[in-house]
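All protein chains but one are shown in place.
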Amino acid sequence: MATLVQKKSPVWPWIVMAIAGLVTFVAAMTVPPDAVQGQLSRIMYVHVPSAWLAYLSFGVTMIASGIYLWKRDLEWDRRAHASAEIGVFFTGLAIALGMIWGKSTWGTWWTWDARLTLTAIMFFVYLGYLALRRTTDDMDARAKRAAVMGILAIVQIPLVHFSVIWWQTLHQPPSIIKPEGPDMDTVMVLTLLTAVASFTVMYIAMMVKRVELARLEDAVLIAEQTNTGPAAGEAVVAPDLSGGA
Amino acid sequence: MRKYARFIIPAGVIVVALGFLMVNLSSTLVYFNTPAELQAREPSDARLRLGGRVVPGSVVEQETTVAFEVEDCDTSVTVIHTGVPPQLFQEGIGVVVEGVWTGEAFESDTMLVKHDEEYRQDSEDYDEVEHTCSES
Partner (left out) sequence: MDYAYQWNWVMFGYGVAYAALVVFASSIAVRVTRARRRLGEET
C-alpha cells in the first residue's frame, strides 16, 4: 500500500497544463481568419484538439485495458480509468464547442446528422464505462469488467471519425487526416498542429494527476476495507498491488 | 445495496439516452438529398432536406423570401426560402435547406449553412470545382 501513495503530490503537471493552454490560445488568436468563415474559424483550434484528445484518451483506455487483462496489474486498470475520465471530459468539451461553432456558422446548436449523433452515443457509452466501475468495490472484479468494456467500446472511434465520409452529414469531412492531404493554408495547418500538440502535452500532464488520484482512491478503499474487517462480507481479499508504481 | 443503487441510477439514464439516440440514428444516416436525388422524387407534402451549393448570381432577395439555385455537379434545383438565412449565407457556399418539394421548386423554411473542410486566407485559393463535385 505504501507504493500507492506518493509522498509528494507533483506540482509540475499543473504548470504544464497552464502553459499548454496558453500556447493554444495565443496560436489560435494570431492565426489569420478563414476567408469564408471569418473569425469563427478560430473555434476550430480548440474544437479539433478536444476531439483529438477524446480519441487519444479512449485509445489509451483500450490499450491499458488490454495490458491489464494480460498482466493483471491494477496499475494498468488505474491508467485505463484515468484516461477514460479525461476522454469523457474532452468528448463533452468537443460537443459543447461544436455546438457553439455550429450555432454561429451552420445556424443551429444541434442537428441529428451521423457525426453528431454518433459522438453523443460515444459520450454516453463512456459515461456507462465510468458507471460500470462503480458497481463493486472489489478491485479485481471491477478492473476485469471495465477492461472488457474499455476494449469493446473502441469500435466507436472509427465510426465517429469516418461517419463524415461514409454518410451524408452536415458536419464537414476531416481537414487534415485525409488521403489527398490537408485542404488548408500552411499557416493554418501549422497552427492546428500546434494546438493539437499542446493539447496532447496537456493530456499527459492530466494523466499524471488523474493516475495519482486513482492510486489514492484505491488506497482509501483498501484502508476502509481493512478497517471494517471481514464482517463487511464483500471484497475483503487484498488486491495484488505488487506491480503498482 | 448502496453500491447497487449508485450504479442503477446513472445506468438507467444512460440506457434511456442511448435508446433515444439509436432511434434517431436510423433516420439520419442520409442527412440530405442532392439536387439529382430530389428531382427523381415525386412531389409530395413530406418534409425533406436538400443539400448543395448556392449557384453564384442566382440569389434573389425579396421581402420575406430568398430565392436561389442549389447545385451539385451537374444538376440544380430552385429553392424558395421563407425566413432569414444564417449570417454566413452567401453565393457559392454550401447549404442544407428543409422543406417540401413541389416538383418545380423546393419550398424551405429552415436553412443551415454547410461549410466545407477547406480553410484559406484568400477566397481565390478555394478550389471550388473539386469539392462541389466530390459530394455526389
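Order of writing sets the labels: A and B. Residues in every chain begin at 1.
One rule holds for everything that comes next: contacts are C-beta pairs under 8 Å (C-beta built on N, C-alpha and C of every residue); 3 or more make two chains touch, one makes a residue touch a chain.
Owing to the predicted nature of the structure, the values given are computational and were not obtained by experimental measurement.
Although it is not drawn here, the omitted chain touches the following shown chains in the complete assembly: A. Of the candidate positions A:R79, A:R142, A:H171 or A:K209, contact with the hidden chain is made by A:K209. The residue from A:L97, A:A147 or A:L170 that touches the chain not shown here is A:L97.
Remark: the omitted chain is touched by one listed residue; of A:A27, A:I43 or A:A114 this is A:I43. One chain of the complex is left out; on chain A, the residues touching it are 5, 9, 14, 17, 21, 25, 28, 33, 35, 38-40, 42-43, 46-47, 50, 89, 92-93, 96-97, 100-101, 103-104, 202, 206, 209-210, 212-213, 216-217, 219-220, 223-224, 227.
As a working rule, only the chains that are shown with their structure count from here on.
Inter-chain centre distance (chain A to chain B, centres taken as mean C-alpha positions): 30 Å. Of all residues in chain A, only 32-37, 40-41, 44, 104-108, 111-114, 117-118, 120-121, 124-125, 127-128, 131-132, 134-137, 167-170, 172-175, 178, 183-185, 187-188 touch chain B in the complex they form. Chain B contributes residues 3-4, 6-7, 10-11, 14, 17-18, 21-22, 24-25, 27-32, 51, 85-88, 90, 93, 96, 111-123, 125-127, 131 to its touches with chain A in the complex.
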